[in-house]
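For this depiction, one protein chain was excluded, whereas all remaining protein chains were kept in their positions.
Moving on to subunit A:
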Amino acid sequence: MQIFMAFIIVYLLATAIVLGFSVSTIINKAFPNQDPEKVFCGFILYYFLFDMLFRFLWQELPTLSIQPYLAQNIQRKQLTRFLNIRSLFTFLNLLPILLFIPFAVSSIFQTDGSAAAIAFIICIISLTCFNHFTILFIKRKTIINGWWLVAFFVTIALCMAGDYFNVFSVSAISSTVFLHILKTPLLCIIPIALAFFSVVNNTRFLKQNLYLEELSSASAKKESANYTWLNRFGIYGELIGLDLKLILRNKRPRSAALMSVALLFYGFLFYKPETIEQGQYGVLLLGATFVTGIFIITYGQFLFAWHGNFFDGLMAGNFTLQQYIKSRFLLFAGVGTITFMLVSFYGFMSWKILIIQLAAYLYNTGFNTVLSIYFATRSYKGLDLSKSASFNYQGTGAAQWIYGLVFMLFGAIVYLPFALLFNAWAGVIAIGLFGLVNILLQDWWVQILANQLMQRKHKILEGFREK
């Protein structure tokens, strides 16, 4: 897994360098009548906009369990500085430098002189720095208050929508700004100021919140909740109720759930008008699987681990492992159905999407659930819910994407033979039917997965106890 990640990163970095050096030739070919500098400058702000989005999903918060150090003879200033500096070592910071600096050296230096090139490089580094610390700040804010997450995605979405519907043009703004900077290199003070502001802001926030763990715990009176509508499902309802409360009352699962909601909008990335017109059903199906299965991916990757704190109690509790497994299936089915209904608004783009999402929904409910539970019986690392999430953002990093990729891969195995032999719709139908068959086979799967859990439950318990 780690090796795999390293490969991806090295590949991306190598591509970036090659791209960086060849960019002016590429632009010359693609836009023969335009000034390559102008085209390239128009692209920069786009890059940093997407960079924001990527960072939000990939960049991990630097973690440090701060408590042991607070009592030691270390100044708070040093602690925050350590957190800030350590966070800088991520490939996301290397990428823009490798992508843009070759261009500065190979192109700007020749046409506009060394001062412009240096100003350009300073701009890129400052903007990277700005993005880096702003995202750290926003991510930390989202942990405390989920609305920040919503606000962040809405802002990004508005920027993209504004550009898409020609309200304003990101590329025009970008090229104006950067061409100005190239003309008057001193203007690079502005991005420097921005970067400086983001660092100061982030540091201030960190300093204020070093006590956060204590502040958050005692507060409002807690009420008991009783989900009577779950009663009719008997023991399954009880177990599902546990998960609902788990999500509502613990920061980490709550941010995972909020993340799922935010990721529902990923549909817009996959379902583009061109994609629908050109009939790229593979892409649409991929998007549909992701969007309808988002809860299985985000919540399911820690399926048993969420229960890690009380897995001893659960395994000694008065229900069978079959019942426990079945409750997982029902939880997925319930949330999956709600997700499916929510995302049918994409149907306004085209009725085809509705059908593809139906197939994906069946596939997720029938088969991805099986995969998810199977993986759960093979993961022995528990999560500590009691640890506040404020210095902890595990679970929303790259691992999630790998996990999602495995899911997609199985889908491709079902889809591709039919799509290639017959046509795309045959593939879509195959996916849907495959899911449906697995839904019908669910009791059989329950039996198999319960046996798997029975075989490995001691190992899981041991792992969860360690933490």
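The rule we apply is simple: contacts are C-beta pairs under 8 Å (C-beta built on N, C-alpha and C of every residue); 3 or more make two chains touch, one makes a residue touch a chain; residues count from 1.
Throughout what follows, contacts and distances are computed from a predicted model.
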UniProt protein name of the chain not shown, from "ATP-binding cassette domain-containing protein", "Molybdopterin synthase catalytic subunit", "Thiosulfate oxidation carrier complex protein SoxZ" or "SoxAX cytochrome complex subunit A": "ATP-binding cassette domain-containing protein"
Candidate in contact with the missing chain, chosen from A:V23, A:I294 or A:L321: A:L321
Chain not shown: contacting residue from A:T80, A:S107, A:N209 or A:N250: A:N250
Touch list for subunit A against the chain that is not drawn: 217-218, 221-226, 235, 238, 241-242, 245-246, 249-250, 309-313, 315-321, 385-386, 454, 458, 461-462, 465
